[in-house]
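Notes for the one structure printed next.
With one protein chain withheld, the remaining protein chains of the complex are depicted in position.
Here is chain A:
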């Protein structure tokens, strides 16, 4: 399929549903009051057609719209993000998402880590204050798009959790187990849900 540098605006018809499949930036909707489904564009940008893999049962090409502003990464359910904890409360912690995978984000995304998503075992006995503190950098998994205010994040795996934290004395802490980190200046031990880095 050839590349078409065709500029489209939201609402433009990209094709019939029987002929093309909607990709990113496109959606299916019935034509006015009829039952015929068409593929419409939802973004303003350049239209691109992708050919289907030869062995899939559905042989329709995929049409997607590349928006001219889409450079920053956007968290998707299932992606691993790096976030900085902003607030710790009794039943949840708020965090600002900074990177999605290897790419940094261009706009502010907020995530929430609920008490039951901090770890996999004994989830009712989790003390949020002993798992995160404001200012910690955590690696988390996006569970879902959540509500209008924030994504839902989870640290319930060995490789997820606090990656870097500062002690009350102001020094960077060194992890010593999956629940403890030690201050490099004073030797005090503080409790966090620590991510397992490396093999």
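Convention: a contact is a pair of C-beta atoms (placed from the backbone, for glycine too) under 8 Å apart; a residue touches a chain by one contact, two chains touch by 3 or more; residues count from 1.
As a convention for this text, contacts and distances are computed from a predicted model.
Chain not shown in the complex: UniProt lists it as "Ribosomal RNA-processing protein 40", one of "Coatomer subunit gamma", "Nicotinamide-nucleotide adenylyltransferase", "tRNA (guanine-N(7)-)-methyltransferase" or "Ribosomal RNA-processing protein 40".
When you scan A:13, A:74, A:120 or A:185 for touch with the missing chain, the hit is A:185. In the complete complex, the hidden chain is touched by one of A:16, A:87, A:103 or A:196, namely A:87. Within the set A:10, A:30 or A:134, the residue that contacts the chain not displayed is A:134. Residues of chain A that touch the chain left out of the display are 87-90, 128-129, 133-134, 169, 185-186, 188.
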